[in-house]
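My questions all concern the structure below.
Shown here: the complex without one of its protein chains, the others still in place.
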Amino acid sequence: MTARYSWRAGVGFAVGAVLLFAVAPVALSDFRLSLLAKYLCLAMVAVGIGLAWGRGGLLTLGQGVFFGLGGYAMAMHMKLADAGPGEMPDFMQLYGQLDALPWWWRPFASPWFALPATVLLPMLVAFLLGSLVFRRRVRGAYFAILSQALAAAMVILLIGQQGTTGGTNGLTDFQGFFGYDLDDPVNQRMVYFIVAGVLLLLLAIARQLMLSRYGELLVAVRDSEERVRFLGYNPANVKLVAYVAAAGMAGLAGALFVPAVGIINPALIGIVPSIEFVIGVAVGGRATLLGPVLGAVAVAWAKTALSEEFPAAWTYLQGLLFVLVVAFLPGGLASLVRMVRRRRPPPDPAPVSPAPVVSPQEVRA
Amino acid sequence: MTVIVSQLFTGVSIGAVLLLIALGLSLTFGQMGVINMAHGEFIMAGAYTVYVLQKVITDAGWSLFVALPLAFAVAGLMGVLLEVLLIRRLYARPLDTLLVTWGVSLILQQLARDIFGAPNVQTRAPDFLTGNIKITDDLVLSNNRLFILTLALAAVVALTVALRYTSLGRRIRAVVQNRDLAAVSGIATGRVDRLTFFIGSGLAGVAGVALTLLGPIGPTMGTNVIVDAFLVVVAGGIGHLKGSVIVAFALGTLQSLVEYSTTVSVAKVLVFVAIVAFLQWRPQGLFTLRTRSLA
């Protein structure tokens, strides 16, 4: 199988790169391009959820926690960089009763700590939590509800520590991003390119994971955990890897969300946004590689477009999406594409969808 | 001393609220394994029932007592409708049920907004429920909390009796313990599912009536309580009412005692941590149903 598919994947990535790096910057205004950067950040979270949920059956309703950890780590660094060495961020001087920077803020002044932390911190938390929970065989709905409770707890914690976390306001009003002025449209574009590049990189990693032996094991755990255990594997470890990888991706997404959008706050990481991350994945096709990405971007775009015109209609549509897609099209839109393809005779040269994507169904385990 | 007593009373009454909102879930989730995220919106429906009813019956006392069975029926029917239209197709996919019912809850919330308006609506509580019983100057037991405690206990007793001593209860338990065996024994499992769902959702309606005495009545009131309710059932253990009862009162008391000495946020976070830690110790909840499955 491999030669043909990897050739296709290469073409897919190339097309994706052309769309993201050449077409979008030309076709979209600065404002729309910055919106696209935001959508792509959400899409990164979706890649991770696709891995954990679609492939591993771990419905994680608390990805906001990891998104938030990454986002706050980045935001703390940017705040400290804005304030200058030895100074406290503006909001602390305003609201906090603090005389000095709290100890857990200090390391974030160094980019060498803050940047790795945006990914490693979420992964560490996911590792600790996952190893506790999976080892005790908490799974299915129990896991989903626990991860949701975690998101709720994290929000309460962040809001309660207003002096050091910015409370409900979150962290906002950033001047620069590693020395580059964020007000400058050129630098905004640079942020967009970084976001797009990282997304492609994450896709490559996710594809690698899915196609590897580990990927097959993960699907096996999803479909029958007991059987995998009897074969001599430890399903807890298998799940843990997917969970930690998804957490890292969410963390990175959060970290890039901050310069792209200019804010991180508790409302972005609670129960509701965490479950909204999932809907894009379900719409696009949870078990596929590209489905979650396209789904997440499509849903986020629909939200902006519709809510500009009919705010109430968006809530109905969002509800209907959950109901219709999950209940009646569990494979997401990707399964529609597959159905259409199956009906066609194979030699048909005409492309099926306008974007010849890395056909996700080939990545079947 | 009075502080401890009054905090214990508050804790028990928080527990009673938790119990009321979780009791219906302990049937639909605990007995049937259905994760119904729209349960909170059935609570909301119960609360709005009081609001609508008070337009017809102006006496606050009467309207409250009429609202109890009416809200049970309204929420129960909504539940049956949901079961027939959607959930029935998803019994093999519990996680998908969670997402589908989340979608339903979004739609129901927006419907409430469009019908009743986004602001909270106001209901009147009867005078005998806004007062209190004074034991000493510092220790007063408020009537609305006593009423909710009574209501919660009555609901538990009624449910226990129904499950243990009626033929419907026997059928429900049979289906829970072994669906296939129940089916071959001539039990119409589909009908039992619908009835169970009716009762479980109906109890959410009753909880909604009770909540009008304590808090706001608005489109988002259900979302505010739903996670707590699920945690109670998860920690209590599937298939056992007594687990939910014990956990609800334990969490309520824990919350109120911790909150008294610290803050609300700390208490809430601690309760979450306590539940996670508890599930480490007993991953299946307080009481487990013995089955021959490998889990």
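Chains here go by letter, A and B, matching the order in which they are written, and residues are numbered from 1 within each.
Everything below uses one rule, namely that a contact is a pair of C-beta atoms (placed from the backbone, for glycine too) under 8 Å apart; a residue touches a chain by one contact, two chains touch by 3 or more.
Here is the rule we use: contacts and distances are computed from a predicted model.
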Per UniProt, the name of the complex member that is left out, chosen from "Formate dehydrogenase subunit alpha", "Urea ABC transporter substrate-binding protein", "Isoquinoline 1-oxidoreductase beta subunit" or "Iron-regulated protein A": "Urea ABC transporter substrate-binding protein"
Option touching the unshown chain, where B:Ala158, B:Val264 or B:Ala277 are the choices: B:Val264
Selected residue (touches chain absent from view) among A:Ala220, A:Ala267 or A:Ala298: A:Ala267
Contacting the left-out chain in the complete assembly, out of B:Ile57, B:Ala125, B:Leu153 or B:Ala183: B:Ala125
Contacts of chain B with the absent chain, listed as residue ranges: 3, 6-7, 10, 13-14, 17, 113, 118-125, 130-132, 134, 138, 140, 142-145, 213-218, 220-221, 224, 255-256, 259-260, 263-265, 268
Residues belonging to chain A that touch the chain removed from view: 2-3, 6-7, 9-10, 12-14, 16-17, 20-21, 29-31, 34-35, 38, 94-95, 97, 156, 159-160, 162, 167-170, 172-176, 179-181, 183-187, 189-190, 193-194, 196-197, 200-201, 204, 207-208, 211, 261-263, 265, 267-268, 304, 307-308, 311-312, 314-315
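The criterion applied here is as follows: only the chains that are shown with their structure count from here on.
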Geometric centre distance via CA averages, chain B-chain A, whole Å: 33
Contacting residues of chain B [partner chain A, same complex]: 29, 33, 35, 86, 89-90, 93-96, 98-100, 102-107, 109-110, 113-114, 223, 227, 230-231, 234, 263, 265-266, 268-269, 272-273, 275-276, 279-280, 283, 294-295
Complex contacts: residues of chain A adjacent to chain B: 57, 59, 132-133, 136-138, 140-142, 144-146, 148-150, 152-153, 156-157, 159-160, 226, 271-272, 275, 278-279, 282, 312, 315-316, 318-323, 326-327, 330
